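All protein chains but one are shown at their positions in the complex.
Going in written order, the chains are labelled A, B, C, D and E, and every chain counts its residues from 1.
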């Protein structure tokens, strides 16, 4: 697999996960370091999300859990959105956070639930407008 | 829901996940602190694994991911076994670790893969004997 | 102990620790997930803070330390307030952070001290108004 | 305060906390790096444990909690011993771990309880011989 | 070495690393706890940055890496500035973050790159004004 192919697969995975607005926001990294941007797309998305064996939904189970566990709350919002975009329900996302609470403790789970609640609200507002 | 019911549900979930040998090993905690044992069973298993919305398999996706992310390698082995016990394949578990590598870095992912490899080997040996 | 009793004990512990304003703020979690709210109250407060053996003050020593160590700075503020509410002094809280610095490193200890300083200032301002 | 005084205070605090056997074991660090040893004694013990405001027991509440939270299980054993040495009870140490479980999750709390159990057993055996 | 000498060395190291504006900002800690401020200066800077064996630049390699790894993003900005102040290039700092990405995962590396990008921009703007 050529590097170009890895990059294309990464871009494709990102289009499936993120809205155009989110993807445009992510591009600010490309201006700081084009090399790092290539790695994010090719390694972070092309090498991981474009693999078989697991569905996109199963991959978001893993991604949401690892972000909550490591306290990476800055990235949690866009992946809650991504989970909704690929068809996961709010109940499922809430349940992931509840299951996490026993493994990471309440402080991180509460912070995650607050962030998810914000995304849900914006999502519901946007749906209502449609 | 009475406390007794939460405890019973927890024991039931543990029976689904762990072999008798593993469950007997876990009981050493009960000798140190009966109260803490009750909490592990009632809160850690009864309140979490016995809930609806997610399947046992989906819960193990979350559990394996959070253990890898927080470097709780002491507990990872029994949950790799649990994942196999409830019908997850070795390929799926490997894929969870691979997906994690982009989110937690290679050192933790490599350590997790080594532990999974050990469990797979014992599992294959045990199957061969049957 | 019935679930209802665990919940009541949790609410009671929260009333001892947090001002009405803080408790009202926490209720936004209840709107996102009533089940998770029940767990926070029953398990997080009822099962832990309402136990014997340790005083409320000793429990806040543990809570403040674990929040600083895991970098859960979003929750640190309300527990610094809680510590003051149950009668701990500013000197004691400062000393906990200083002791932590040798165990978690300066970056987390400095961030904790800044947060504590903010709470102290608001607290002193409120006292002055009385 | 001269450096020498900080070092002396640190040695004094270590004598209060650790058995001679434990202190001799710690000295292997001195052979690898005498400078680092000086820092451990002067900064880690002299500057922290020898301060006023908190008792030795209160300091062990903080130390045990931060070690459990950061998963520093290699050092947890000697501090469980230290806690017993300065007069804390097994019930108190168990209760610290139980309180931590809600803040750090079950995996780390279970590992901590297992380590504490080992130390308690050795301690009880030693007491019985006396 | 007397305490006073350790403090002086720490102040000297801080002057080499941080702008006057940054150092003034740090002084808010001194108002909350003069003792903790002394420790930060004497132990955090005097005992560490003023040692031989490593250059200031090598020490910033370590500092930037540990801040990224532990997710101490609040402090990362001032140390990116410090790295530029002692003559490190933007390319070097970007490369440190890229190298980290394989060890800590993409979420923390992406957040670090965003923070570095902000500092670079302010730095370039300030240079242009000169």
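In the analysis below, a residue touches a chain if its C-beta (ideal position, glycine included) is under 8 Å from a C-beta of that chain, and two chains touch if they have at least 3 such contacts.
None of these values were measured; they are calculated from a predicted model.
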Omitted chain touches shown chains A, B, C, D, E
Out of C:18, C:49 or C:106, the sole contact with the unshown chain comes from C:106
Of D:17, D:39 or D:119, the one touching the omitted chain in the full complex: D:39
Looking at D:4, D:24, D:55 or D:75, which makes contact with the chain not pictured? D:75
Cross-chain touch to the chain not pictured, restricted to E:35, E:74 or E:92, is E:92
Those residues of subunit C that touch the unshown chain are 101-107
Where the unshown chain meets subunit D, residue by residue: 28-29, 31-33, 35-36, 39-40, 44, 66-67, 70-72, 74-75
Contact with the hidden chain only, please: which subunit A residues? 1-3, 6, 35, 39, 43, 47, 51
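Following the convention adopted for this analysis, only the chains that are shown with their structure count from here on.
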Report the chain closest to the protein's overall CA mean, measuring from each chain's own CA mean. C
Chain pair among B-C, B-E or A-E whose interface repeats that of A-D, sharing over half of the contact pairs by residue number: B-E
Out of A-B and D-E, which chain pair has the most contact pairs? A-B
Looking at subunit C with subunit D, do both copies bring the same residues to the contact (over half shared) or different ones? same
How big is the rotation, 0 to 180°, that puts the C-alpha atoms of subunit A on those of subunit E, in steps of 5? 120
Shared-contact residues (touching 2 or more other chains) in subunit C: 35, 39, 43-44, 47, 51, 66-67, 70-71, 98, 101
Touch graph of the chains shown: is it line, ring, star, complete or other? complete
